[in-house]
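Only one protein chain is missing; all other protein chains are in place.
Presenting subunit A:
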């Protein structure tokens, strides 16, 4: 929106007007400036076109070596990861609709960004996710049904983050980027060559925490990769509401490199993340990776995207689907046959069935769990309240 009306130059005093009182000015609005900045769209790092063709160009030359070892079997593996992750995600969405989950944050459309980056990781690397990284969890061998506890409302986490080096989901947006930075500072102090990766969204990048994480990681040269999935929307707010320059470019101001990668291209995501992790391991410090992708579904199952975005936009992104793209490549190259796809379909069915069964059988927590793990050392007040509440509950049993 550009406001050019000269009549609005002076603040209006009359009350009751539905026009902006003093806000409408002749100044260039932030939105048009943002549009100008975004129009100089940088090229994405892409290795696989939406049609499934491999590409080599100046943009991706630096990253190509990072996937030169990828075999046909690896490609099938990446495809399998994406298919099963999508299946799991779809199942969870359905379970929410059936009332088995209170909420679900779908990753539909973001499979390549998550699987590509997730498969770039080494076992000793450490992951700090948001609430949507189901595909990364899959790559870390976290049992997908463990992810559902917090969405069902039986716990606030549901897994031991130290088992798979996959931290708990963080809902307060951006917080975990600081935890990742601190963890990475610790890794560096220990003289280890592991790396740390922090996931967050385009919306979260506006948070002070994320900017402070950039500051700390740069100052301490922390071995951390900031992996931002720019899925174009932060609930109802488009990326232009968060920044005026392409997201990846912000890294430069903090003193480390930023790269924009095609977030729907699993191979490119793998290559770029490997490259960034490599930098971290070498002691070259943080990197910002912006995976340019799209949230195909609603923000969460409570959200109604029809209020703020148009169907055509979604349709345009559907043509860039990460799974279809790799499938086209696998078919064209002959790296996978019908038998492979059929077997995967069967495996997918099995996964869906297991997820449904586990969720439906997931018991409600014991009431007294309220008082568990409040403190590591125990606490007199908690003990007192626990005893009082137990006595109160017991009074019902006695009475009837």
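Observations on the model:
Simple rule for what comes next: a contact is a pair of C-beta atoms (placed from the backbone, for glycine too) under 8 Å apart; a residue touches a chain by one contact, two chains touch by 3 or more; residues count from 1.
In this text, contacts and distances are computed from a predicted model.
Here one chain is missing from view; checked against "ABC transporter permease", "Molybdopterin synthase sulfur carrier subunit", "Rieske 2Fe-2S domain-containing protein" or "Alpha-ketoacid dehydrogenase subunit beta", UniProt names that protein "Alpha-ketoacid dehydrogenase subunit beta". Shown as candidates are A:83, A:204, A:228 or A:355; the residue that touches the absent chain is A:204.
Considering the whole complex, the residue from A:72, A:172 or A:252 that touches the absent chain is A:172.
Residue-wise, the contact with the chain that is not shown comes from A:302, picked out of A:57, A:302 or A:350. In the complete complex, the residue from A:213, A:234, A:296 or A:351 that touches the missing chain is A:234. If you put the missing chain back, the residues of subunit A touching it would be 1, 3, 11-24, 102-103, 149-156, 171-173, 203-204, 206-209, 234-237, 241-243, 302-304, 307-308, 364-365, 367, 369-371, 374, 379, 381-382, 385, 389, 392, 395-396.
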